[in-house]
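Here the complex is missing a single protein chain, while all its other protein chains stay put.
Letters A and B mark the chains in the order given here, with residues in each chain numbered from 1 onward.
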Amino acid sequence: MWFEELLIAIKHYLVLQMPGSLQPVGSAFLSCLPIMTSFGGLFALATLLERKMLGRIQNRYGPNRVGPGGLLQPVADGIKMLTKEDIVPKNADHLIHFLAPLGLLVSAMLGLSVIPFGHRLIALDIETGILFFFAVGAASELAIFMAGWGSRNKYALLGALRAIAQMISYEIPLILSALSVLMVVGSLSLSDVVQAQSGGIHTWHIFTPWGFLGCILFLISTLAEINRSPFDIPEAESELIAGHMTEYSGFKYALFFMAEGVAMFAMCALTATLFLGGYHAPFPILSFIPGPVWLFGKLTSLVLLFIWIRGTMPRLRADQLMEFAWKFMLPMSVVNLIAAGIWVALDGGVAAWISSGLLNFVAYFGWSRILSQASRFSPRTYRYAEEAGVSE
Amino acid sequence: MIGKGILKGMVETARNLTGSFHDTDRLTTVEYPEQKIPAKENARNFPFLIYDGDDWETGLRCVSCQICEKECPPQCIYIEKDKEKKPDFLGKMQMQPKIFDIDVSVCMGCQICVEVCPFESIRMDNDFEYAGSDRFKSLLLTKDQLAKSNKYYHSIHPTEAQETDEIRVQKREDHLAKEKAKAEKLAKAKEEAASKAALSKAETAKEE
Partner (left out) sequence: MGALGTPLMYAFRERERILDLFESLSGARMMCNYMRFGGCRCDVSADWIKQAQSVVEAFPQFLDEFEALISENEVLMARSQHVGILKPELAIDAGVAGPVLRATGVNYDLRKVDGYGIYDRFQFRVPLGDHGDVYDRYMIRVLEMRESVKILQQALAEIPNGDYVNPKAKLRGFRPPPGEAYGRIEAPKGELGFYLISDGSPKPYRYRVRPPSLINLTILEDMCLGQTIADAVIILGSIDIVLGEVDR
């Protein structure tokens, strides 16, 4: 707690130094500044981490030329992006073309404002925090469509439509799986959600049947929502041109990636808040370590998980992606909602564990079996030709 | 069940991720400009011309017979004969190339020129670091760029160079033996002629 109290005290001191009329603005500014700077820097480090880790997964070194161990690689990339020519198509809608990357970045940054980074350490502590988060998250779809529309390029427009179709489809399981948490906690405020998991690792929502499935569904939807592999159809670099980013170059292009990175952090932070105990330590003994450290630790491990998935998975086809969203994710999140309802009705306890766990388990295995039979894919065995023509 | 194969793959990538930190079998990258893999003895890349001694112009083994030019499958060799001749290692007067160009951007390193060369003149180099700012000129190697000493040849392909030297020693011996035989034959013929002359002289003297 001391760390959070210290930060808050510093902020109050600085606000009090300002003239009275400026105090509300100054307070907001001081709340935003750490978030914006830290996540901007974190994004740069994350790109490096991602490339390094992907390299290691593929038995390579990854970037290691610029600076010690490649640490300055993001700086070099940034300079490269800044010095590139900013090309705007002649017939493009200049205003929309210009606003799209900004809108994407702003919506991603706004999502971070309702995440509690520590006790009372939250930029915008509103009662409907999670609603706010999803509302500004939905604004990113608008920004992507602006990018596709403003470019006046049919490929960009088609890419934007694909991206929006994907994001809207996955928004439903995303919200439904988050809803299970809200049902159990009984509040839309993220501070309350975190407070409900304050008792240590056993109170974390991921260690309940509905929380476990919900967390997995939430993570998968997150992958689709921020256009990461295996759902990176909008900019499938080996199959398509860059989708809605086709007509962007230079720093605007970099802004798209920055927005994607910040959105990834926001989503990971929300996952950590909803399912992994937020800023709380796994064991009460360890609570002398400040809350933000715990949150960033959880966030980083989730980012690492995303990179790991990216290094492993091939990409889905667009129609299979939709099929997966509507035929698997949506039914499973509804089932998960029922399981959470059972949990609430039985008020926790062993009976709730067994019944909701059984429901989720049966639903998952049964439904995935039915689905894989319906979509006709399965591991195969092969026969061998013999000289006499008798197969083995 | 959906997810089993994916989990299997994730385990595999995790094994490679950790393996690349301690297992050199997995992390096979060699950081090129700083580290280099020592060239294998058999390694070959592009041909070069050998010269004996210290001066590449007088020691060049090539006699511009143009066999390699004809045999080269992608036809990357261009030779023009010089009008002036120079003695080779046997002392015979031989032709020499005025122009000997190899376009290494065309050469595929097949080694056929090496196999057909009857004068042990063209051999394969293992230098692969050809880079130039120019697309055509810097990759068109001329005679002076191609000429490399026999010592260099020994340093890159020791066994092969040894064999080549042995062949040349053998050739020289054969040549010397031939010369000797020729000289003996010549001397014999001279002797015979001399004795014949002496004989006929004596005969004429007798007659007188």
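The rule is simple: contacts are C-beta pairs under 8 Å (C-beta built on N, C-alpha and C of every residue); 3 or more make two chains touch, one makes a residue touch a chain.
Keep in mind that what you see is a predicted model, and the values were worked out from it rather than measured.
Taking every chain of the complex into account, the absent chain touches A, B. Summary of contacts with the chain left out: across B:N42, B:Q75 or B:S155, the touching residue is B:N42. Within the complete assembly, A:M313 is the residue of A:L299, A:M313, A:A339 or A:A352 that touches the hidden chain.
Counting over the whole complex, chain A has residues 54, 57-60, 229-230, 232, 236, 238-239, 310-320, 372, 375-380, 382-387, 389, 391-392 touching the chain that is not drawn.
Interface with the hidden chain, as seen from chain B, comprises residues 2-6, 8-9, 11-13, 16, 26, 28, 40-45, 71, 108-112, 115-116, 124.
Here, only the chains that are shown with their structure count from here on.
With centres defined as mean CA coordinates, chain B is found 63 Å away from chain A. Contact residues on chain A toward chain B in their complex (touch as defined above): 53, 56-61, 64, 308-309, 311-313, 328, 365, 368-369, 371-372, 379.
Note for the complex: chain B touches chain A at residues 1-3, 5-6, 9-10, 12-14, 16-17, 19-21, 26-29, 31.
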